[in-house]
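Contents: one structure, followed by commentary.
Here is chain A:
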Amino acid sequence: MSSDQFFGLYNYWIVVFLMMTGFYIVIARKNMIKTVIGLNIFQVSVVLLYITMGKVTGGTAPVIPPALAGQHDAHDQHDTHAAPSGHTPAANATAANETVDHGHADHVTELAHELAHELTHDATGDAIHGVTETAGVIYTNPLPSVLMLTAIVVGIATTAVALSLIVRISEDYGTIEEDEILQMDRRQ
Partner candidate 1 sequence: MFVSVSILTLLAVTAIAIARMRDLWAAVMFTGIFSFLGASWMLILDAPDVAFTEAAVGAGISTFLMLGTLALAGKKEKPTTASPIVPLLVVGITGAALVYGTLDMPHFGDPAAPVQTRIEPGFVEKSQHDMHGLPNVVTALLASYRGYDTLGETAVIFTAGIAVLMILRRDPEDCDHRVTQKSASTEKKGRSS
Partner candidate 2 sequence: MNNVTPEAMIQICLALPLVALLLVVVAGRIPNLREACTITVSSVLFYVTCCLAGHVFSGARPHWSLGDVMMPGFEIAFTVEPLGMLFALVAAGLWVLTTIYAIGYMRGHHEINQTRFFACFAIAIFAALAAAFSANLFTLFVMYEVMTLSTYPLVTHHGDEKARNGGRVYLGILLSTSVAFFMLAIAWTWSVTGTLDFTEGGVLATAFSEGKISQRQLAILFCLFAFGIGKAALMPFHRWLPAAMVAPTPVSALLHAVAVVKVGVFSVLKIAVYIFGIDLIADTHAGDWICHVAAASILLASLVAMTKDNLKARLAYSTISQLAYITLGAAIATEASIIGGGMHIAMHAVGKITLFFCAGAIYVGAHKSNISDMRGLGRAMPFTFGAFLIATISIIGLPPGGGAWSKYFLALGAVDSGKAFLMGALMISSLLNIAYLVPIPIRAFMAPVETPEEDTQDKHSGAGGWKIKEGPLLCVVPLCITAVGSVALFFFANHIYQWLLPIVQAGH
């Protein structure tokens, strides 16, 4: 294993370690709250996995400085007046719309290319091909962030339901240790 590989991957490994710690708590512990804690750690680690993969060296958060954004706003307002819809349209595969959308899609692709050209025009330094880069600023891929926002919300939703179930179980059985509960059920 090269040191290159080690430095390229070590934080994935730590994330894996964190995930497995969480996973271990979930499957090894019989206390229900502890299980939920384990689940939480597991999920947070998965979030870290996604966020790690979105990061690009030398990148910055995908929030465009307002100055730049304003610039485009102006550009777009001009654009909006020219064509009311300024984004890739619904190129729906349904036969009925295909012809309409096709023409439109071409038009938009053209626009997008023009725009991309414009954007990279005043880029300084070596523009690495394909990396999200606007006006010399490299942006980290925002998609993992978006996915993880959803995943976090799903996680808290699950936790809430799990905890409310625990409350019910502890009221009904008087304990939240799975072993004891199973014993009680068996005795019944």
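Behind the choice of candidates: all candidates are chains of the complex that A comes from, given by their letters.
FYI, a residue touches a chain if its C-beta (ideal position, glycine included) is under 8 Å from a C-beta of that chain, and two chains touch if they have at least 3 such contacts; residues count from 1.
None of these values were measured; they are calculated from a predicted model.
Screening 1 or 2 for touch with chain A: in this complex the touching candidate is 1.
Interface residues of chain A facing candidate 1 in the complex, by the touch rule stated above, are 4-5, 7-9, 11-14, 16-25, 27-34, 36-38, 40-41, 44-45, 47-48, 51-66, 69-73, 76-77, 80, 86-88, 111-112, 115-116, 119, 128-132, 134, 138-150, 152-161, 163-168, 170-171, 175-177, 179-180, 188.
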